[in-house]
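Only one protein chain is missing; all other protein chains are in place.
And then chain A:
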Amino acid sequence: MAAATDPRPWTPDQPIVQLIDVHKSFGTLEVLKGVSFDVKKGEVICIIGPSGSGKSTLIRCINALVPVTSGTILVENIEVADPKLDKLALRRKVGMVFQQYNLFPHKTALQNVMMAPIHVLHQDKGEVEERARALMKKVRLTGKEDSYPGELSGGQQQRVAIARSLAMRPDIMLFDEVTAALDPETVKEVLFTIRELAEDGMTCLLVTHEMNFARDVADHIYFTDHGVIVEHGPPASFFSAPSDPRTREFLSQVL
């Protein structure tokens, strides 16, 4: 384990995210019971599993929204569980998109995208606006810059949320069931945006129930149940020849 105070400088050939025996309890409820995995730069990881198996908790530990109980999480060799961690520095590297979009309702779409770079990174407003408009174009929402979140559909709001995260120029993106609250029509738009991101080389960790998407886009699939990783593998073998009975049962229900 790396010394917390003196992280080894990270080089792209090392895992960009590394979890080593991560445990997390809420009171007496043990939600994560020793989770370990590595993510390489540019990889797309899908985490699937039944509801309540700890997927959200796992992904939230990575940007320190949830403190771990024990174990090690390294993000570009920064120890996330270190009490002296500069959380803000970590969160500038790690973007996150939520199931319920969580846009700021009092700001327009463009302002939502611009806020963090201006207030957190203190970047030049003109330059940020230029970048924000480009991002709105990237998520195919040109023309919606001045709409308030309440005036946009779920799928549009979710794409604004993705653009808002990307505006911080993160190295890693976390997606927690970002299509679960959307109707089937708009799910496609959001998945398309994520797919483009993945093709551009962004490191993505997704919790998802979209099995076809996972099969197409993921480099590696992790199946969690009751706080442990039951099975994992590249999508081809994972979906065609699951070895664990729990995986087989889950897949038979969702496929």
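Note that contacts are C-beta pairs under 8 Å (C-beta built on N, C-alpha and C of every residue); 3 or more make two chains touch, one makes a residue touch a chain; residues count from 1.
Please note the rule applied: contacts and distances are computed from a predicted model.
J.: Could you tell me which of "Aromatic ring-hydroxylating dioxygenase subunit alpha", "Amino acid ABC transporter permease", "RiPP maturation radical SAM protein 1" or "Xanthine dehydrogenase family protein molybdopterin-binding subunit" is the UniProt name of the chain missing from the displayed complex?
T.: For the chain missing from the view, the UniProt record says "Amino acid ABC transporter permease".
J.: Thinking of the whole complex, not just what is shown, which of A:A81, A:A134, A:M168 or A:L251 touches the missing chain?
T.: Selected residue, touching the omitted chain: A:M168.
J.: Out of A:L65, A:L85, A:V228 or A:L251, which residue would touch the omitted chain in the full complex?
T.: A:L65
J.: Which residue numbers on chain A touch the omitted chain?
T.: Looking at chain A, the ones touching the missing chain are residues 63, 65, 87-89, 91-92, 94-96, 98, 100, 102-106, 115-116, 119-120, 150, 164-165, 168.
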